[in-house]
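I am attaching a structure below and will ask some questions about it afterwards.
For this view, one protein chain was removed and the others were kept in their places.
Read from first to last, the chains carry the letters A, B and C; within each, the first residue is number 1.
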Amino acid sequence: MTSSMTVTELRRDFHQHPEVGFCEFRTASRAAGVLADLGWDVGAGADVLDPNTRLGVPAPEVLDAAYRRAADADGDDRFLPAMRGGLTGVVATLRGKRPGPVVALRADLDALPLTESDDPAHIPTRDGFRSRWPGAMHACGHDGHAAVALELARRLSDQDFPGTVRLVLQPAEEGGRGAAGMVAAGVADDVDIFLAAHLGMGLPTGTVCPAIPDLLANSKLRATFQGSASHASMAPEQGRHALLGAAAATLGVHTMPRFSGHETRVNVGMLTSGTSSNIVPDTAVMLLETRADDGNVNEDLERRVRAVLAGAANMYGLDLNVTLVGAVTTATNDPLLVNMIEEASRAAGAEVTGPGAGIGSDDATAFMRRVQDHGGVACYFGIGADSPAPHHASRFDVDEAALPVAVAVLEHVLRTGTTGNFSAGRFA
Amino acid sequence: MTSSMTVTELRRDFHQHPEVGFCEFRTASRAAGVLADLGWDVGAGADVLDPNTRLGVPAPEVLDAAYRRAADADGDDRFLPAMRGGLTGVVATLRGKRPGPVVALRADLDALPLTESDDPAHIPTRDGFRSRWPGAMHACGHDGHAAVALELARRLSDQDFPGTVRLVLQPAEEGGRGAAGMVAAGVADDVDIFLAAHLGMGLPTGTVCPAIPDLLANSKLRATFQGSASHASMAPEQGRHALLGAAAATLGVHTMPRFSGHETRVNVGMLTSGTSSNIVPDTAVMLLETRADDGNVNEDLERRVRAVLAGAANMYGLDLNVTLVGAVTTATNDPLLVNMIEEASRAAGAEVTGPGAGIGSDDATAFMRRVQDHGGVACYFGIGADSPAPHHASRFDVDEAALPVAVAVLEHVLRTGTTGNFSAGRFA
Amino acid sequence: MTSSMTVTELRRDFHQHPEVGFCEFRTASRAAGVLADLGWDVGAGADVLDPNTRLGVPAPEVLDAAYRRAADADGDDRFLPAMRGGLTGVVATLRGKRPGPVVALRADLDALPLTESDDPAHIPTRDGFRSRWPGAMHACGHDGHAAVALELARRLSDQDFPGTVRLVLQPAEEGGRGAAGMVAAGVADDVDIFLAAHLGMGLPTGTVCPAIPDLLANSKLRATFQGSASHASMAPEQGRHALLGAAAATLGVHTMPRFSGHETRVNVGMLTSGTSSNIVPDTAVMLLETRADDGNVNEDLERRVRAVLAGAANMYGLDLNVTLVGAVTTATNDPLLVNMIEEASRAAGAEVTGPGAGIGSDDATAFMRRVQDHGGVACYFGIGADSPAPHHASRFDVDEAALPVAVAVLEHVLRTGTTGNFSAGRFA
Partner (left out) sequence: MTSSMTVTELRRDFHQHPEVGFCEFRTASRAAGVLADLGWDVGAGADVLDPNTRLGVPAPEVLDAAYRRAADADGDDRFLPAMRGGLTGVVATLRGKRPGPVVALRADLDALPLTESDDPAHIPTRDGFRSRWPGAMHACGHDGHAAVALELARRLSDQDFPGTVRLVLQPAEEGGRGAAGMVAAGVADDVDIFLAAHLGMGLPTGTVCPAIPDLLANSKLRATFQGSASHASMAPEQGRHALLGAAAATLGVHTMPRFSGHETRVNVGMLTSGTSSNIVPDTAVMLLETRADDGNVNEDLERRVRAVLAGAANMYGLDLNVTLVGAVTTATNDPLLVNMIEEASRAAGAEVTGPGAGIGSDDATAFMRRVQDHGGVACYFGIGADSPAPHHASRFDVDEAALPVAVAVLEHVLRTGTTGNFSAGRFA
């Protein structure tokens, strides 16, 4: 990977090598290498990601296997060692020629544990850049986020912008697991303006939604139901059937009520239990989540869901262990920034639009809250990108025509927006 | 492995290297090697196991990995190639010095997909012969069956017995998947007397139950629920939630009624679905089984279970695929043999007892039916072996003091029982 | 009941004699009597309510019992006979002295099948006007609606208003079952302005919300699962267990996904099955509903719920019958009327506010759509009334201080609002 690759080439390189949260060894190390080659001041590993504040870190052997795979697949040796054990965050900083605020732009790096569609009509399949690593896929556009960040870095290496620009390349956004560690490492402490942009979001290519409202708070839980095995025919009564408890819990979680006046979500997204038809399964492991447009409502919902898990375990005499493996809070967009992004988008030729359908969560809110707590401003906005399928589906695909739009809008924001708009404000 | 290992050493060698159904490359090839070294006429692979009649064969990559592991762990090169692709059956035949019937003894070779207990009080752990291969374990005593068969072969290599003895080493007894292929290959076609003995069965060490009654018919099913993925927060309604259907089916299968006048069993023993808490799971795969002490009842139960699966899939708009991956029929024990085994047991110093608690299935019934259809006789009997935990539990362990008892009883049967008892019968 | 009772006395009289949908024989006949005594032109029974367009009509014996009870409890003999069989609608019309539009005001009459709280702190209990009829309760404020309508009728009997006022007293609003029949009878065909006001709605006493947005479409279903009975111990396998199917369906209905971008609701509100612990229940009857803020989404949700019911029935070999027993569509509020109500509310001394929390359905939308289809305008608005508990709870209670506010606002609307605001419009 060289700093001369186009944004599309970069995106396709990342797309072919998708890595899930805290396993982004290849993605993060190569991005760090490009940024270093471009002259940015690059930090990686424990310096920019507090190891103990991460949530939902994979098992050591999973991290090791991913590390070795990255090393075998052109991961950048200059940065890999610092990332060992899942410290796959990168921060790159460059000071502009003119005075101005510290502006941070977050890009996330992780893929999803999905196998990409092999339908010949699916563009990555058709054009030969489908995921090479079965079981992982860039189905949320983070490959585009990383590519756009690197292309911006290339353009801004002329330093012709006000203040300081900091690119924050975050691992493990999926599940809300990575931002907390970077916040804890202090990477947002001196930031005046924090920006996070997401491609897609149900918005058509060529549009920008300057403020995604209603990001949901969420809680990700891992629940383990522990029973005991026995021969399903010779002694069924001697087992304690972990799968029955987990199945009852799965249905129970999904029967949680709608909340009047609030958006909520629940999902049991993974369940695995047992090995053989003739053994009473002794263990069941479940991943699930709650979301709400209000932190208190999410807490209430999480409390109810935990009661469902506990009750279902008790129904079948099972032991239960529930751990929080991800947590995202809500945040608000500062109007000052919303206006600025709106103007910059128009100036860059994009159409300004309202939010698309569907609401998600993003732990960018952890950065936003930290910046706002220190007196800074923050905004989370959407950059349209057509896709034949929704986010997180195996046929999701970012329209590559959206990439130059994203670069143009963000370049406009970083070169001129942060000056003009703030001349009368605290950042003047 | 050499033909001079004791029955306990043999059992421990197999115990440390457990291989699940159709993956018994090391176990089968090494057993074949010992038998060949002892002078028996040995057949292996497609000659003794019809590849197309097997049920529930693992995926090619699973078979390949197991094959390579066996090759790396002292599998016997003389027999491994014939077994490639899961053809892990072995038949060894030896003619005695005296005239007599063709007597077949079945021993099964496969382990279960369980991780063995690492409790220091668990004897294999304490004494250093715990399974070396996590995720597989001899939790049903087949390690003992194989060891006893080889020790018998060593003793009988003096040919001092009537008729012909055939040792049938069967793969994939668990799940009722391996016997059908060996029957189809003709290994039971000329057999006059068929015997299968099982260690344990809730019987204490030193006892023999000369006829295990009420072996259950069973059907093993693999059900795949296919929905579609979507982002669990941004577009939950665009997904079709395979796990919800599978959870409803799991509960539904277990609510099937008891049948008056019949023993029945149902079990969903494995379920795996989804990858991530924030994706609507698009697929769920389930292994389940039905059993009954009557073939018609088992058919009725299987029909009801299939209705449950189909109804649950329809509840959530899912596609459903159900395949039969194992099937066992019932069989009866011939009184002639029951008496013979009873006498031989007493002669060998064992105590004769009734059946222990608990009923299982064994596809030895496929051999039994074939032999009986051709005018032969068959019997399935139990040889006691204390265990601290039930069959198929991670702390199951065959009391090794049971192994010489088994050898003694079976040796008595094969050397003298099959003559005396049948002098007035068709085998005279 | 006489036309000289105060609005509070009227409300308490209705409150003590709550009648559920199509059983409002006492309530409707007495209201009709009061209106006739006041000189209004009163229609009742089949003239104003098409018998065949009603949904969810109770069984004949239930209607008969309610009729007899009303006759025994001072129902008005002048109107009771016309209402026999559940024709409990009333329309009262009075022409004003001045020209103007035909203005219809809807008030609903029915109570809910709840037993009212006997907590001494519950005001109706404390003050001696708790429901005398166990199992029924005015827990949605319709007692207040009827009382306010009669007080309005008393005031407006001076005919000092423009145009024509028509009071539409509707049965069976709960469940969305009564409006359709009155629309089919033509009572809204010549209406220029249609108004429906609801007390409570989470709004404090003294406030008016001039436009309740987002009324939900809904579908009410009755599902009957038919299996067959058998002795639960002697022959469990010979029964088909209707309750198991209904229980699976209950959970399944509640697991329907949230819809991104839309408010939805599902509820299984009633289930009854079986008679005895030792009989396999042969029948289960369920009442359930779906709602959505968009008619198409509600259709989609209803379709999914029907699939759940059918799938669950098939799981247990049950026959299923599903009938639509109530249906409510959505409607929009005409801005012209929203403004008029806002001005009238202020003029009457009420505070104008936005909508409270919580969204419901009201089949007033059937009148609204009919009027709007004919070129008229319509609005559904809320009049605040504090309550210690939410609507449909056994401790719900309308703050009686809200009643004079409601009368004042509506009187203002009907005496002056409908003239001034429409001078430049079609009603000029």
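To be clear about the criterion, a contact is a pair of C-beta atoms (placed from the backbone, for glycine too) under 8 Å apart; a residue touches a chain by one contact, two chains touch by 3 or more.
Being a predicted model, the structure only gives us computed values, none of them experimental.
When the omitted chain is restored, the residue from C:Arg291, C:Arg304 or C:His412 that touches it is C:Arg291.
Checked against the hidden chain, the listed residues C:Gly175, C:Pro210, C:Gly311 or C:Gly384 yield one contact partner: C:Gly175. Touching the missing chain, out of C:Pro101, C:Pro124 or C:Gly360, is residue C:Gly360. Although one chain is not shown, part of subunit B still touches it, namely residues 251-252, 254-255, 258, 260-261, 263-265, 357-359. One chain is missing from the display, and on subunit C it is touched by residues 112-114, 135, 174-175, 202, 216, 218, 220-221, 228-236, 238, 241, 243-244, 246-248, 250-251, 254, 265, 267-282, 284, 287-289, 291, 326, 357-361, 390-394.
If you put the missing chain back, the residues of subunit A touching it would be 233-239, 241, 244, 248-249, 251-252, 255, 257-260, 280, 300, 304, 307-308, 310-317.
In the analysis below, only the chains that are shown with their structure count from here on.
When each chain is reduced to the average of its Cα atoms, B sits farthest from subunit C. Distance from per-chain Cα centroids to the pooled protein Cα centroid is smallest for A.
With centres defined as mean CA coordinates, subunit C is found 47 Å away from subunit A.
Rounded to whole angstrom units, the spacing between the C-alpha centres of subunit B and subunit C is 66. For subunit A, residues touching at least two other chains, in rising order: 251, 254, 265, 357-359.
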